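A single protein chain has been omitted from the complex, and every remaining protein chain is retained in its original position.
Entry: subunit A
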Amino acid sequence: MSKLRVAILGSGNIGTDLLIKIQRSEYLECALFIGRNLSSPGMAKAISLGVKVSDQSIDAIVKDPDCCDLVFDATSARDAKHHWAILKELGKIVVDMTPAKLGGLCIPAVNLGDAIEQQNVNMVTCGGQASIPIAYLIGQIHPEVEYIEVVSSISSRSAGPATRLNLDEYIETTEEGIRIFSGAKRTKAILNLNPANPCIDMQTTIFAKVKNPNIKALTEAVNQMVQKINSYVPGYNLLVSPIYENERIVVMVKAQGLGDYLPKYAGNLDIINCAAIAVAEEYAKKN
């Protein structure tokens, strides 16, 4: 079987880490790695791996539309909008790593099958990838979910300039994702940056207010879900099994990265990339 040819748009941390993950994939092949500046560290990495590169941004695809079938957009929410207008016309599948929310939200452990029916798939946020699978289970097990709140703490070193400038978008997109997947009436997302050295691993706590909490059923479901997520994010694990404390359900998870292009503590960046690879591979298997 021939591999699905993909292009990566954006040569920053996310784009470069995706590139390394694709090198290992049985289903994907990076046909073009695209940035704006040939001397960036991401470009240097791609060149060293013998991957074809371009500094022409979206024009690289416009000029050679047959170069790929799927595009990972790892630029910014604003640029992703502009890119999508072009890529849609060209018939490309887009896996959107930004919080632009142009396509349906995808959490592979929950809705992978539905997601790949769409031409544009949005990967929500790192906090969303970590918390939504649990929020989804809380919604499945409890007929009425009054409120879900998710709190993520990430290492300061893993939060680049775009993350810092886009905290509000991170919060809005994560809250919307939680609402859609859990059916909770109200949702809230909180993000903390912690500068401790050595760097902390990404950690996420899910709180929920429900009528008649069923901790036993939730615990079983969560254990299965963690295994399912481990098939595409090996470093995802349960830190605190579901407990009921102070009239709230509490579950804590931790995400350690694979340490590909980014250090292991950057589990926040790893989890969204692993999820995106899972989506692209599913497209590849379908075709």
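The rule is short, and it goes like this: contacts are C-beta pairs under 8 Å (C-beta built on N, C-alpha and C of every residue); 3 or more make two chains touch, one makes a residue touch a chain; residues count from 1.
As a working rule, contacts and distances are computed from a predicted model.
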Response to the item:
Per UniProt, and picking from "Carbon starvation protein A", "Beta-ketoacyl synthase, N-terminal domain", "Nucleoside-binding protein" or "4-hydroxy-2-oxovalerate aldolase", the hidden chain is "4-hydroxy-2-oxovalerate aldolase"
Response to the item:
Considering the complete complex, of A:Arg164, A:Lys185, A:Lys216 or A:Lys285, the missing chain is touched by A:Arg164
Worksheet, complete the sentence: Touch with the missing chain holds, among A:Ser158, A:Thr205 or A:Asn273, for A:Thr205
Worksheet item: Which one, A:Asn192, A:Ser231 or A:Asn287, makes contact with the chain that was left out?
Response: A:Asn192
Practice prompt. Could I get the residues of subunit A that touch the absent chain, sorted low to high?
Written response: 147, 149, 151, 153, 156, 161, 164-165, 167-168, 171-172, 188, 190-196, 200, 203, 205, 207, 209, 239-240, 243, 245-246, 248, 250, 252
